[in-house]
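As you look at this complex, bear in mind that one protein chain is not there, while each of the others sits in place.
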Amino acid sequence: MTIVDEREPLLRARELVQEFTVRGRGGVKGGVVHAVSGVSFDINVGETLGVVGETGSGKSTLARSIIQAPRPKSGEVHFKGTDLVRCKRGRLAEARRHMQMVFQDPFGSLNPRWRISDIVAEPLIGYGAGSGGARARRVRELLDLVGLNPDSYGRRRPHELSGGQCQRVAIARAIALDPALIVCDEAVSSLDVLIQAQVLNLFEQLRSELGLSYLFISHDLALVKQVSDRVAVMHLGQLCEIGPAETLYRTPLHPYTVALLASIPDLDPSAARHRARLSIHGEPPSPISPPSGCRFRTRCPRAAARCADEAPVLREITPGHSVACHFPVTS
Amino acid sequence: MTTTEPVTDDAREAAPGAVARLVHSPSVRLIARRLVAAVPIVLGVSILTFIVLSLIPGDAAQLLLGPEATPEQIAAMHRQMGLDQPPVQRYLGWLGGALTGDLGNSLVSGQPVTGELGSRLAVTGELVGLAFVLSLGLAIPVALLAAYKPNRLFDRVSMLVSITGLAVANYVIALLLVLVFAVQFAFFPAIGFVPIGQGIGENLRSMLLPAVSIAFPLFCFYTRFLRGDLVDQLRGEDYIVTARAKGIGPGQVLLRHAFRNSSFGLLTVVGLNLGTLIGATVIIEQIFALPGIGQLLLQAINTRDFVVVQACVVVFAVVAVLANLVTDLLYAVLDPRIRYGNR
Amino acid sequence: MSIEEVSELASPAPVYGGAEPLLEVSDLRVRFDAKGRRVNAVNGLSYHVHAGRMLAIIGESGSGKSVSSRALMGLLPPTARISGSARFLGTDLLSLSEREMRRHRGADLAMVFQDPTRSLNPTMRIGTQITEAVRAHGDVDKRAAFDRAMELLQLVRLPAPERRFYEYPHQLSGGMRQRVMIAIALAADPKLLIADEATTALDVTTQAQVMELLLELQERLGTAIIMISHDLGLAASYAHDVIVMYAGRAVEYAPASTLFSHVRMPYTRALLGAIPRLERTPHSLLPVTPGQPPDLTALPPGCPFAPRCSRAQDDCHAEPPPFAEHEPGHWWACWHPCEVGGPAEEGGR
Amino acid sequence: MAIVEASASPALLEEAGQGRFRGWLRHLELIFPGALLVLIIGGCFVWPLVAAVPDPVGGDVLESNLPAFSEGHLLGTDPNGNDVWSRILYGGRASLVVGVAVNVLGLIVGGTLGAVSAHVGGLLDAVIMRVLDVLIAFPSLVLTLAVAQSLGPSQVNTIFALAFFSVPAFARVSRAATLRLREQPFMTAARLSGTSGRRMLFRHIAPNITPQLVTFSMLSMGIIIVIEGALSFLGLGIPPPAPSWGNMISQGQQALSATPMLVVWPCVVLFLTVLAFNLLGETLRARWSGR
Partner (left out) sequence: GGGPAGTSAGPAGPPQQGGSLTTLVTSGFAGSWPSGLDPATNTTGGANLSHMNAIFSGLFKLVADDDGGNARVEPELASGYEFEDGGKTVKVSIREGIEFSDGTPFDAEAVAFNWERAVDSSCTCAPRWPLVEEGGITVEGNTVVLKFTQPYAAVINSMVVSNANWIASPTALEKMGEEKFKMKPVGAGPFKVVSNRLSSELRLTRNENYHKQGRPYLDELIIKSVGGDQPAYQAVLAGQAQVFEGMVTTPLIDQAQGNPQVTVTPQPPTSPYVIQLNTKKAPFDEQKAREAIYYATDVEAIRKGLFGNRYPAAQTFTGPGGMFHDDTVPGYRTYDPEKARQLVKELGGLTVHLGTIKQYVAEQINTALQSQWEEVGIKTTIDSHELNSLIGNFNSGEWEAMLQTAGAWDPAAGVGVGFRFDSEAPFSGVADPELDTLLDDAAATIEPQERDELYAEAGKLISDKAYAPFILAFAPTNIAAEGVHGPGVTTKIPPVLVNTGIQWDEVWMSQ
């Protein structure tokens, strides 16, 4: 392996493109979904990058492209100095050892017929880490770490656990090999608030203790802000804004980010009712035939002729804060 | 299926650019694609038949010439039949003919196979078609009634009947039907086929018992399948709850919602079933002395008339492939998710 | 659970305002006998809804929100055993036969479900699904039904209704589908609309759109709405009144403004505390409530939240607190309620 | 605080009793077909070992065509003087062995083919599926006839021939199930965990598709036993005088109107067997699909 340069980001994604050909029954070609189109970003060691965006904006596809399941159509993903997109199967497997994923569906991500301890041991076996005894010890350690008593939970099967517990098992599996990066695709969205808090705290604890980096995907903006150092906003397969969490939430630049932030329901009833809320109307365009130019222009209150002709590129407005908009919002 | 909209959909569909839309319509593309995909399948089937047939011991020449034939006689007969050529060449020769619609001449009788198949196809086709119509025509209402009140008397009785149909061999059913409806009460003929030309009534009368013999097990199978699927829909699907929440009655929910969706599953099963039907026609045609393809196939196998066997198998394969194409098309026509899918 | 305990849990419906309530649910209990296990999904739930108001029922997953509302509609599976009463304009919905219930469904009470994709029949045109609801009640001819359906589609502000009428659910986006669901629910001018997690499956922007729409419709039509959710933010933003449920019971009930400023139940407080907020500093730990929701097959004798409650004392474990109106308009069920204005984090241990 | 009378307590108690009964009924769905199968299998495989049952073959022709309940012949004898009851028991062995063997073959060969095909995907999948398409489009009967005529009728050849029916069917079921499974995140998670392809197949896919395959095999068991009878009709299948239910029926039908009982008895046991397998299959399906 190459020696990792300290200043080199842990993960560097460049111009990632992922497309799907959709087919009807009998294999009729229906069109090409432009799920991710030219996305670039970095994640540094110990950093959490939040990704937000509405349904279908390509968040999950982005996550899967990074872990190469399936490999993206084009682009580069440099992880610890290896370009995953072009490396061989063996190298990829080696790299994946340091890169794990936690899925949205807590039950679906655990094989329903396996015992919890077997599930957690799977990566240990898969990467041949340790002997039987060492492995068993490591499994207990991991279960303890995620707050599950190995004695009472180790022999259970997923359906005997609650959603939050399942998610913790999935996390235990993800950290089993001390990865450098965990990709969380809506890892807490299906949990209710009390459990969600437990899981989020666990992530936080692992980050501070083990120095993990996260790619944290959600469409809950408040939640993303809670956990992220930097936040990227996706819209229809493209990054429209990326920047430090605080800055981005305080001074959103992209009209879409503004609309998203405005949609967050407020916990203060007196303030929430009867305010002019919505700044976004209409339906999201189809990813099969996205609009020309800026993909947000059909719903954008600030859209102008230029938006239809010219696709805006991501440009840095303030240090670390970039936006892809011809007419960024400036308060 | 009844729909209540006052303006028909077809009117909208026939909007300007109809030709362009036709070419780009998923159905047309589906047909084209599937027809292309069918070619290797039929080709594969014909090759497989060729291989299988060459594995069967004995050949037509030996059978024709009898046990006392000298090797020279057999060799001469082989030459006459073209069996002396290497298999690949024989196959290619056959294929060339088949592509031009000439399936060759029977080894045993020397008659052209194409014409013979054509007239027999009509009989088997009618038999199978009638069986489908009967089985589906009965299975649907019975399954609906059974699913209307699951686990009640009607459901249980229909289950017992269905399982009887699955357990009792079709040839036993055929003989029993004849004993009752042809011998005891002379409603129907016991054997024989009356061509449509001699009156549609007589024709149907002659085909009814054979068709019922084939249809009954099918009916039972479809009933079980559809009933199960309907009950699953009624129990598990959210749109059923929506429908109930609208305040419409259980009959409407069953017919308009559950059945509509179950019908697609049924369609697949019906399409796949066609292959197994061929076994049934061989037996039933034998019992009812119907001049169909099944009868021909069995005779041809027994006389090692491989040209005829090959032709029958290919015809069956084409029919099976077409049936699947038709079900796919029906899907595309009936199931809006495909009709308007992913555009 | 003994009979005495049951009777103690039973509670009167809180009275809101002066006018007759539209719906008055009292002591609703639902039990499932499934696979030999007995699940006590709802254990004595009582509340009122008045015409023109929006009541939010919140609570974590499995607290009985859906079951209690489906019980009103008579849409529970046969394995459910229901008791209690639900007076709707004088009739007890729970005692109606399936046939009688059918007359109320759609016409008086309507429901919008969580997942619009699965809740619409995928093989039926949107229009047909709406006209079906229109024609389910009253003798409406095709033409009139069509007109009404178009009216509804316009009402829910579906773009290009003439076209959408002939389309199928999969041709619509999630938000549009949910609007269609609302149109179906409104088809027969129901007096009460139950929205069971109607926006959970939608993303934030679409969720906001749908909620706006519901509010607007309520203002125009005067329909009462029961909004079921586990999103407190949503309840705070849109509802007039809020009920918090835990383990099949109501634990706190108040007008939204009161509830969010004067939380008394430790459970509610825990819920509020656990929500990530924009104001919070990044990477801070959230207050955590330990433990699991109680096993509904065997409820503990005392307060069901007691095992997880930081304020719990011996009496909490011994006896369930009654659900009572401790302050005007503000009901709760707790032996040791939180002080008003206390820190939100206090609810959790 | 006014406390409302507890409602519906008596009703609850009454329903509790009913609940127990219902619970029992639910088990009946499993018990009834299970017991029936145990009875049938026990009858065929164990009873002849325990009790004195006449030989199924080698009967005395002078005792041919005895009616049922004759002395020493519970269900009478066939035209060769063989005891029908005994033939039903021993014939059940053959039929059940064929049914089980064909299903096991289908399960293992077809199941593996389908799973591997779906799991590996790509070219292999395309090739396997095209071959299966060919097999499905190919009238299996011809294949069966070919096998039977070239190898001669026998139990093993019957199993072999019938496998042409079952293997493609199982492969389809297994492929569909595997494809569905592939969508599950735990499969992706396993790949991320460095799990090898073989381990994926055996530890992840196999246990998860087995219930579906087993359910399917329950439902197809009856069909296979019946098809074996149809083969007997065409002179294939298990060669007489060795009994199987199928060839008993097919032999009996040759003089159906004269000696109907020779057909009725095997039909009855066949009915019970198909019933049991179907009920069992459906119960398992309902349970495993989580209803």
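Chains here go by letter, A, B, C and D, matching the order in which they are written, and residues are numbered from 1 within each.
As a convention for this text, a residue touches a chain if its C-beta (ideal position, glycine included) is under 8 Å from a C-beta of that chain, and two chains touch if they have at least 3 such contacts.
Quick caveat, the model's predicted, so the values are computed rather than measured.
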- Note on the structure: For the full complex, contacts between the hidden chain and the displayed ones involve B, D
- Identified contact with the non-displayed chain, of B:Ala182, B:Leu204 or B:Leu267: B:Ala182
- Among the options B:Thr164, B:Thr242 or B:Gln286, the absent chain makes contact with B:Gln286
- Residues of chain D in contact with the chain that isn't shown? 57-65, 79-81, 149, 152-153, 235, 239-241, 253-259
- For chain B, residues in touch with the removed chain: 57-58, 62-69, 73, 77, 106, 108-111, 175, 178-179, 182-183, 186, 189-192, 286-289, 291, 295-296, 299, 302-305
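Assume only the chains that are shown with their structure count from here on.
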- Message: As a quick test, compute the distance in whole Å between the mean CA positions of chain A and chain D.
- Response: 48
- Message: Distance between chain A and chain C based on Cα centroids, please, to the nearest Å.
- Response: 31
- Of all residues in chain B, the ones touching two or more other chains: 235, 341
- chain A-facing residues of chain C, complex: 60-61, 159, 173-176, 202-209, 211-212, 230-234, 236-239, 256-257, 260, 270-278, 280, 282-289, 292-293, 348
- Query: In the complex formed with chain D, which residues of chain A make contact?
  - Reply: 64, 67, 69, 93, 96-97, 99-101, 103-105, 108-114, 122-123, 125-127, 170, 173
- Write out the stretch or stretches of chain D touching chain A in their complex. 184-186, 188-196, 199, 203-204, 207-208
